[in-house]
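After the structure tokens below, expect a handful of questions from me.
A single protein chain has been omitted from the complex, and every remaining protein chain is retained in its original position.
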Amino acid sequence: MIKVGIIGASGYTGAELVRILVRHPAAEVAVLTSRSYAGKEMAEVFPHLTGFSDRVLETFDVEKVAAECDVVFTALPHGHAVPVARAVLERGKRLIDLGADFRFRDAAVYEAWYRVVHEAPALLQEAVYGLPEFYRERLRGASLVANPGCYPTATLLALVPLLRAGVIAPEGLIVDAKSGVSGAGRGLDLRTHYAEVNENVQAYNVGVHRHTPEIEQELAVAAGKDVRVSFTPHLVPQTRGILATVYANLKAPFSTGELLEVYRYFYQGEPFIQVLPEGVFPQTKSVAGSNCAHLGAVADPRTGRAVLLSAIDNLVKGASGQAVQNMNLLFGLPETTGLDFPGIFP
Amino acid sequence: MIKVGIIGASGYTGAELVRILVRHPAAEVAVLTSRSYAGKEMAEVFPHLTGFSDRVLETFDVEKVAAECDVVFTALPHGHAVPVARAVLERGKRLIDLGADFRFRDAAVYEAWYRVVHEAPALLQEAVYGLPEFYRERLRGASLVANPGCYPTATLLALVPLLRAGVIAPEGLIVDAKSGVSGAGRGLDLRTHYAEVNENVQAYNVGVHRHTPEIEQELAVAAGKDVRVSFTPHLVPQTRGILATVYANLKAPFSTGELLEVYRYFYQGEPFIQVLPEGVFPQTKSVAGSNCAHLGAVADPRTGRAVLLSAIDNLVKGASGQAVQNMNLLFGLPETTGLDFPGIFP
Amino acid sequence: MIKVGIIGASGYTGAELVRILVRHPAAEVAVLTSRSYAGKEMAEVFPHLTGFSDRVLETFDVEKVAAECDVVFTALPHGHAVPVARAVLERGKRLIDLGADFRFRDAAVYEAWYRVVHEAPALLQEAVYGLPEFYRERLRGASLVANPGCYPTATLLALVPLLRAGVIAPEGLIVDAKSGVSGAGRGLDLRTHYAEVNENVQAYNVGVHRHTPEIEQELAVAAGKDVRVSFTPHLVPQTRGILATVYANLKAPFSTGELLEVYRYFYQGEPFIQVLPEGVFPQTKSVAGSNCAHLGAVADPRTGRAVLLSAIDNLVKGASGQAVQNMNLLFGLPETTGLDFPGIFP
Partner (left out) sequence: MIKVGIIGASGYTGAELVRILVRHPAAEVAVLTSRSYAGKEMAEVFPHLTGFSDRVLETFDVEKVAAECDVVFTALPHGHAVPVARAVLERGKRLIDLGADFRFRDAAVYEAWYRVVHEAPALLQEAVYGLPEFYRERLRGASLVANPGCYPTATLLALVPLLRAGVIAPEGLIVDAKSGVSGAGRGLDLRTHYAEVNENVQAYNVGVHRHTPEIEQELAVAAGKDVRVSFTPHLVPQTRGILATVYANLKAPFSTGELLEVYRYFYQGEPFIQVLPEGVFPQTKSVAGSNCAHLGAVADPRTGRAVLLSAIDNLVKGASGQAVQNMNLLFGLPETTGLDFPGIFP
């Protein structure tokens, strides 16, 4: 059994890791830490885990975690994963960070968008960007995984195949994303206060969201050149789910069928990527609770543009599910281990 | 592998059975039937099953179903399960009905509340009421299971232990239940039209809901005498979940702790029943997607009354999960097989 | 024009007062105070008021408020309205308190449930309980109004007429209430964090909610004797609305029609009380945004019990609308002035 430690277990991604891991046949939760809830049982903080987890949240102790765990997940505000990673890696264990600290190859980009100095730029070279559909081979041998952001996951799954295939132009890309509120975490804020969010849709961080450079970094890899996107995140009144609606200029008058064909070819054999039939559009509800991504596309001959649709559960494929998928890769397990369940509908 | 047939698979309970069974290690879906969607793939009707089920919905053919299946689940409007049951049982197979056709020991009660003639009253003697926490032994040897209604499940789990223990009176019971909208099924109706239900809470079928006699039948067993309840169902603007708030007169000045103690004693070892600590109240969100029931209680010395709280997912413990739990019992499997997963939170 | 001051204007009831008063033909908002947002424009804090209010929030200055206003509304945590009231009344102006400070005739009851010493018990004799349907005449001459709680308003409208008519017993009353989340105010709390409340129904403060003694005080007046109720509030995933489902023992086998007849007789001519036809049940959505209450009833001969249903908008008839209704009474205006608009549906 793989012994797992979760640092920052009292947030939503931490709880979601536990939800997934309690039925993982080859892993077990060994240590859960929390600054705010140390000393409480996980099931007291999250009653849905009553009967499934009897672990008690602890304060973080790097020696204990490194001693008792084979792999550590960090679910922390940016900047806080660096010291944990250093300590864990030094002790020969592996680390999967669900935050932003290791997602950028270029520390300067991180520093420009996150406005902090990166304290271990050398680790950036070691880290592998944890999108298994694109980096599977490198992930198998990795010690340090940068689990992607939720918006980048949804966006990249839609764009990378078409960019690589050369059917869309890397110029003029627009990503209009709609996210459930759980993506904002469990911290209290008027912006996530029920009465303010319910029956409301709104954009936020227009043009300045920190997932923008992450998207652009990976699109540049796919396009072989620098890419700039307009990225606009929106909050919609639901708990889970991201729908990314992506607009791209077609390089030639491809049909909807041809776009879907590119997807199907690129993702054949992928257990978690479902390309929907022509005329069927992804909806977040169909992937809620699962590690799947649903993809759809429309080629619009009137405008010469492709409209791409990508739906994921922000807490699963957009965070904790993908992290477990990465863990499976790191430990040589089949990627679907512990993740082979459909979502909840309705 | 147990071969399973689902008759009426294109409704929500049918889809939920498939969601659960695709990861059941000892069962497999062999036949899915639907009147409205025959010929379509299940995953076309329910996209969340894309990649998890490749079965095609068929029209119902009793010979085929009986030949290919070990157990048949019926998820049909009342009255329609009787002929299926007869045919399936005659062929030596087992049947679990998710509707009301076999829930009553007395055909006259069924006929009075459902306003149809029962066409096979003899089968009522054969049927076992499928609440494993109360009828486990009888279920092990059963061929015909009457899977309980969602409201009765939530209500009985709260009331039966306290009635049996004699701490509450069988007179003056009041059940005020709040249900998510999925309980009303997938059939179109202005009452379940989004814009009419959202931001709305309302009572319906006050005093005349058909789950009333079902609740009363089982309470009478527990109390050893006839019982009458005031039962008021409400629709709340959410998809899944039932919370039953039950009011009962205490027979003596018991404390909250003593009520919870009765629950804990009664349900010890039960894998799906969680008695929450004093001061913690069940919430539907904590059981969404799981087969668990959460129970809480408050003894109010001011009024001499107990307030009991019971939360389940109406589609899981209130329908399809409980049906699979019953199937496990019928086939000698551990009851938790295929059901040992926590709910989804948030 | 009546000059109005609102103390604590940056909460939901404060904003709702402004929403109503900006179209009141005989009143105008003169002073808005807020501790947290002083110096900001009201429309900055509440963008829905953009173009309707150009007032700036100020810190509270009793001299200024008393000098510039004819009537003061206090929307403050309990205990905080007492000094404001004293100062305002001393200066010969009127005060309508939307909190609990003046709702109890007996200071000891207040002190027992709110666990603070009442600092001006003498004012309790002066205060009139602001339910115009029951205390209209006394309100006309009042200087100090205790605006009722949201749950008591919904509950009392359903119970008082039947108690006074003697058709239900004062013993054995049960109030099961469901409230939208706005009732919890704008203060941040995990209990009102979107992802925790959405898709969730739960009870809270079972048996100990502070609206209980307020309900009991007024029921005692109607019954002519002490009354004890079981009161259980629930949070449902919607922003506005309270539905109270009330259970009462019938003193004789009255019919549903007779119960409704009592309501119709009692409330004839009342502009804000709508008694729905037999078989139609109140729903919160039908009163959202309006000052109306919808009432329904079912007599259940099986149990000898009446089930009473009462729906209001917690922020309007349950708070700010009723406060303006009271203001109209105080100033000799028609009660519907500024309040004669239907709710928003859907």
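Note that the chains take the letters A, B and C in the order they are written out, and that residue 1 is the start of every chain.
What we mean here is this: a residue touches a chain if its C-beta (ideal position, glycine included) is under 8 Å from a C-beta of that chain, and two chains touch if they have at least 3 such contacts.
The model shown is predicted, which means the values in this text are computed figures rather than measured ones.
Only one residue from A:H24, A:H118, A:R186 or A:R240 touches the chain missing from this view: A:R240. Summary of contacts with the chain left out: across B:Y12, B:F134 or B:Y263, the touching residue is B:Y12. Across B:Q238, B:Q274 or B:N291, the residue that sits in touch with the chain not pictured is B:Q238. Mapped onto subunit A, contacts with the missing chain fall at residues 172, 174, 176, 178, 180, 195-196, 198-204, 206-207, 228-230, 232, 234, 236-241, 243, 245, 247, 281-285, 288, 298, 300, 302-303, 305, 307, 309, 311, 346.
Residue positions on subunit B in contact with the hidden chain: 12, 180-182, 186, 188-190, 192-195, 197-199, 237-239, in rising order.
In the full complex, the hidden chain is touched by subunit C at residues 12, 15, 19, 22-23, 44, 46-52, 182, 198-199, 239-240, 271, 274, 276-277, 280, 283, 285-290, 292, 294, 340-346.
Simple rule for what comes next: only the chains that are shown with their structure count from here on.
If you average the Cα atoms of subunit A and of subunit B, the two centres end up 36 Å apart. Rounded to whole angstrom, the centroid-to-centroid distance between subunit B and subunit C, based on C-alpha atoms, equals 39 Å.
Contact of a single residue of subunit B with at least two other chains is seen at positions 198-199, 239-240, 283, 285, 288, 346.
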